[in-house]
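Removed from the display is one protein chain of the complex; every other protein chain stays in position.
== chain A ==
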Amino acid sequence: MDFTTFVKPSNGGSGDADAGTNELQFWKHVKYIENHGKQEDDYEYCMTEFLRMSGIYWGVTALDIMGQLDRLERKHIIDFVKRCQCATTGGFAPCEGHDPHMLYTLSAVQVLCTYDALNEIDCEAVVRFIVGLQQPDGSFFGDKWGEVDTRFSFCAVATLTLLKRMDQTIDIEKAVKFVMSCCNQTDGGFGSKPGAESHAGLIYCCVGFLSLTHRLHLLDVDKLGWWLCERQLSSGGLNGRPEKLPDVCYSWWVLSSLTIMGRLHWISSEKLQQFILSCQDAETGGFSDRTGNMPDIFHTLFGIGGLSLLGHSGLKAINPTLCMPQYIVDRLDIEPQRLSRP
């Protein structure tokens, strides 16, 4: 499908600012992402160096969903990723000079999968890094200094799945047991550690984890689905926990979780789509967390991702478990578990 002919490129702001955020400002977002990496003297850029690898993954994925991946320099990005692999531990740092961590190891592998360049790094070393971080109770440290979080459980299985090294590496049973111990019986949701508050982002990580380990039957789909639907507010937007404001990134985490659970139809799609579109910055491009705020690359990916899950035209399909273009996941011959719509 050639969607570049479908969407009209627009070069100036339209006179009516409101109209600009009722439809997808496709080319504005493309330009926004393209320019994102080019402001190395920018203060914000320096301040966010500690997550650069994830920033690259967000930009690469968003552009690929929009079919514009070739606007970025493949070689430049792959070289950057390679330089960030730690020779001692095998893990990836967010940027040179920073320490390796589970989060940036996943982002690095996701970027390389998108570019079909896994052969450029030492994959065995990555496996060793991940296996070395699993704890006796099945949980995972983020790095050698010892923080436990269900996000890292997700990162571990997602990375190993992409590397096709899930078999005979980590202890999957124990890992599952730990993730399920983070389930809150009062609402069916999941937190970062046992006893922690249910949080949509962490629910995505745990549901994604169960999807990758093919254990979705362990979920109480009705209870969790209910909780996720309670995230939708009258504005149409989704929040991450009770009493919080809506945020575009939850459009991703709640929606992808519901999709994996086969319950996407439980959310009002039209109102949500309106909310996501209202978070666009019609002047600079990009999405912000909510209407009227400053855009950033993180919310841009999840805005685009959410719209793709809702079936917005002009965007490639996105895989809800791995948050990567579906054609890449297909190309890798990976099929995370998904529950069908009842």
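To be clear about the criterion, contacts are C-beta pairs under 8 Å (C-beta built on N, C-alpha and C of every residue); 3 or more make two chains touch, one makes a residue touch a chain; residues count from 1.
By our rule, contacts and distances are computed from a predicted model.
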Chain not displayed: protein name in its UniProt record ("Protein prenyltransferase alpha subunit repeat-containing protein 1", "Histidine-containing phosphotransfer protein", "Serine/threonine protein phosphatase 2A regulatory subunit" or "Mediator of RNA polymerase II transcription subunit 7"): "Protein prenyltransferase alpha subunit repeat-containing protein 1"
Contact partner of the left-out chain, one of A:D70, A:D167 or A:E243: A:E243
Hidden partner chain, touching residue among A:E23, A:E96 or A:E283: A:E96
Among A:K193, A:R215, A:R290 or A:K316, residue touching the chain not depicted: A:K193
Missing-chain contacts mapped onto chain A: 43, 46-47, 49-51, 88, 93, 96-99, 101, 143, 145-147, 184-187, 191-193, 195-199, 222-223, 226, 229-230, 232, 241-244, 266, 268
